[in-house]
Structure formats: C-alpha cells, structure tokens
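For this depiction, one protein chain was excluded, whereas all remaining protein chains were kept in their positions.
For clarity, chains are labelled A and B in written order, and residue numbers in each chain start from 1.
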Amino acid sequence: MGISVKLEMFEGPLDLLLHLIDKNKIDIYDIPIVEITAQYMEYVNAMDHQDLDVISEFLVMAATLLDIKSRMLLPPDEDEEGEEIDPREELVERLLEYKMYKAMAQELKDRLTDAGQHLYKPPTVPPEVAKYEEPVDLNRLLDGLTLRKLEDIFRQVMQRREDKIDPIRSSFGNIRKDPVRLSDKLLHVIDYAQKSPRFSFRSLLEQSREKPEVVVTFLAVLELIKIGKLSVAQEKIFADILLEWNPDNTIELRKEDLEQYD
Amino acid sequence: MINPQTGVEEVELERLEAAIEAILFTMGNSVELSKIAAAIEHDEETTRKIIRNLMLKYDRADRGIKILELEGSYQLCTKEEYFEQLIRVASQPKRQALTETMLETLSIIAYKQPITRIEIEKIRGVKSDHAVNRLIEYGLIEEVGRLDAPGRPILFATTEEFLRSFGISSLGDLPQASPEMVEEFKEEAEEEIEVET
Partner (left out) sequence: MINPQTGVEEVELERLEAAIEAILFTMGNSVELSKIAAAIEHDEETTRKIIRNLMLKYDRADRGIKILELEGSYQLCTKEEYFEQLIRVASQPKRQALTETMLETLSIIAYKQPITRIEIEKIRGVKSDHAVNRLIEYGLIEEVGRLDAPGRPILFATTEEFLRSFGISSLGDLPQASPEMVEEFKEEAEEEIEVET
C-alpha cells in the first residue's frame, strides 16, 4: 500500500494509533505491539517531514512504541502486589481516554448543530426604561457631609484662589510666567522622594498650581521610573498611585545632567 | 377544524402563530407584513388575519409582551405596565455622589449666595455649569433671580432642602467663615507685600 499520508488527516499520534487499531480490528486491551509499531513507523516515514513541530510529536510516540516493544521482550516487571505489569497498560489508558474525548467531541458536534437553530434577540430596552433615573436620595447623597466640612471646602477654595492671585506679582501688572523646567521638577521630585521615600503621586501633584506644572511633574516621575530611581505601585484601578524611592539605584544625577532634559 | 377568523386549520394555525412569534422576536424591529407572509408561506390577507388573531392572544394577563402594528409592519414590544420591573433589571444602579467639583460649588454658593455662575467660575477657576446643574437637579440650590448687570445672569442660592438636609434653620447658622477669613486673607496679603518691599 502506498501510504501518501497527509499528516493533517490525523489529530496527532494518538489519533493515528486509534486509526490503526480500528483498521486492523484489534482489541485495544491487547495491542499486537510489534505489528502496530511497524505500521505506525510506515506512516511516520511516509509523512511530510517538513513540519518539524508536528513530526516531532509523532516521533515521541514512535519512541514510546519502540520502548514498549522492547519491554515486551523482557521478563515482565511486577507491581507491589506481585502482578505482572503489562508494558502496554499506560498506552492503553491514554488511548481509551483520548478515544472517549473524541467520542464526546462528536456528541458535542451534534448538539452544536441542534442548538445552532436557536435564534436570539438583541436587547431592546424601551426608551421610557432607558431614560429612567433613580430619584435622588439626599440623605445618602449628603451622607458624611457636615457643615464643618462644607466650610473647610469653602476655605480651601478661597485659599487656592488667594494663592493663585499672587498679591505681589499681580501688582506688577502682566508678567510672563517662567516656563516650568523639567530639570527643576526632577530635582524637586528627587528631593521630595529622599525626604519621604514612600509617597503618593496625588500628594506630589497637589503641590502643583498650574496645569503645565502638573504635566511636567508627571514627566519627571515617568523619567525617574524609567531610570529606576522610583518604583511604582497601585493597589487597584483608579486607586492612588504609590511611588517609592529606590535607594539602591546608583545612577547619579547631577544638576548638569538634569539640564539635558530641558 | 377550521378556525373561522382566519380560515386556517387550527393545528396549522398554532404552528403559524408560533412561527410569527419567533420571527417578530428574533427581528426585534418591525417586520413588514409581506415578509412575514413570505416566511410562513401564506398570502398577505391570511397572514394579516392570523396576526390580528395573535394580537388578541397577547392581550392575556399572563403575557408581558404585545404586538404593535405600525403601517402594515409588526413589532413585538413589552407592555408598559411592566416598566417598573424592567427598570429594576435594566437600569444599572447609578451611585449618586457629590463630586469634589459639586462640593466646592455648593460651598461657594452657600457662603456667597446669591451668586452668578460666572462668579463661581471665577472663584473656582474652572467651568462649573455641570456642577450647578446637578445641584439644581438634586434640589440643593435654585435660581433666585437675576443680577442687574449686562446679560442679566441668573443668581443661585441654596434651597430650603439644603437647610433641612444640614439640619440648620437659617443661613445664619452656617459656620462663620467669611468675615474672619476675608480678614485673614487681607492680612496675609499685606504681610507678603511687606516682606517683599
């Protein structure tokens, strides 16, 4: 028989073995290992040896078969109870298990066809339902908010505003602000981190007054993470980002080095 | 047995009704009579009669959906009386919370009322319409008039609900912030100037 085997015909070595067992009408519990091995090898030799990945799996099985074949020639081993161990036992179990899943796969395939005849419906939420908004529960909404807190918030808002309107500068009329320099921010963050080695990103940002400053602070932190001066952690999504100064990092940053960032 | 309304054999009618239900269900949107007729392999007139008959069945109390007729098309939809239950399933519970922005805005309005949106935005340094709108929606602030200035901007103030929610009887009971604080700011500013000069 000229076996021009398409490897794709078989799912793998176990599939090929099952095919041979089937073809030869062999009792799976009493595989004539010499014959089967010979046939198996014939197939493997006829295979397209281009695809090494696939062929290697078939070769592993070939080795197993040869191993079983040689052990069949030796006096049988005995297990703890003194029963003879059939060298084929493990292979038979594997084949049976695999055969079972193959059968289940066919069973599932049938069900797939049947269930495929069910059609579903996309969600259609009526506009009246989609538009619905829960009534506001003011008690829950204001839970934990006291007048004292409200006053604090007001104070903070006013404070921030006062900070922004720098009384001295504003008295000079229009003054162009110095751009925020990355090198300065780097120094600042390094300084800050050395004083408090574990700190929150938010607390760092809170020291920034203007948007450009926040951006540059962020860039500085990114740079320090990149070179390993800072490590970064976040407990869960949207949680505060924790930064930690890494004292073991030996990269030296002199002021002149920092200026290259500007 | 022939069904007198539709002229279709009863057993066959049941099967056709079921097929129409399946069609309308799966399509979701409205389906033209002609399409339904073609699908069940009956003429349009008979199909229309079958659908009419089916619509009556949907009127039964144990059905939550009904058939709508829309210019010769048909569509399944839920009965309005079950919207309440639908809302419990369909609407994700939105956690209502006062955001930072809303808290700040509320505090400014509480202490500076009546106040325009522009003034609030000047103090906060950012747009605040969304926060103002939400606070109105929550009944914590309301429009109380218009400022006699160009554009006649709306003035906002806290509501009675605001007082009730915080358990105070009048705005006079708000923790006193303003005068000292203003004084404080003034002094700080003056000090700074002195240091500089």
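Structure notes:
In the analysis below, a residue touches a chain if its C-beta (ideal position, glycine included) is under 8 Å from a C-beta of that chain, and two chains touch if they have at least 3 such contacts.
Predicted model only: the values in this text are computed from it and were never measured.
For the chain left out of this panel, the touching residue among A:129, A:150, A:204 or A:258 is A:129.
By the touch rule set out above, subunit B reaches the unshown chain at residues 11, 13-15, 17-23, 25-28, 31, 35-36, 38-40, 57, 60-65, 76, 78-79, 82, 85-86, 88-90.
Interface residues of subunit A with the unshown chain, by the touch rule above, are 11-15, 25, 27-29, 53-54, 57, 61, 94, 96-109, 111-112, 114-126, 129.
Definition applied: only the chains that are shown with their structure count from here on.
Averaging Cα coordinates per chain places subunit A and subunit B 38 Å apart.
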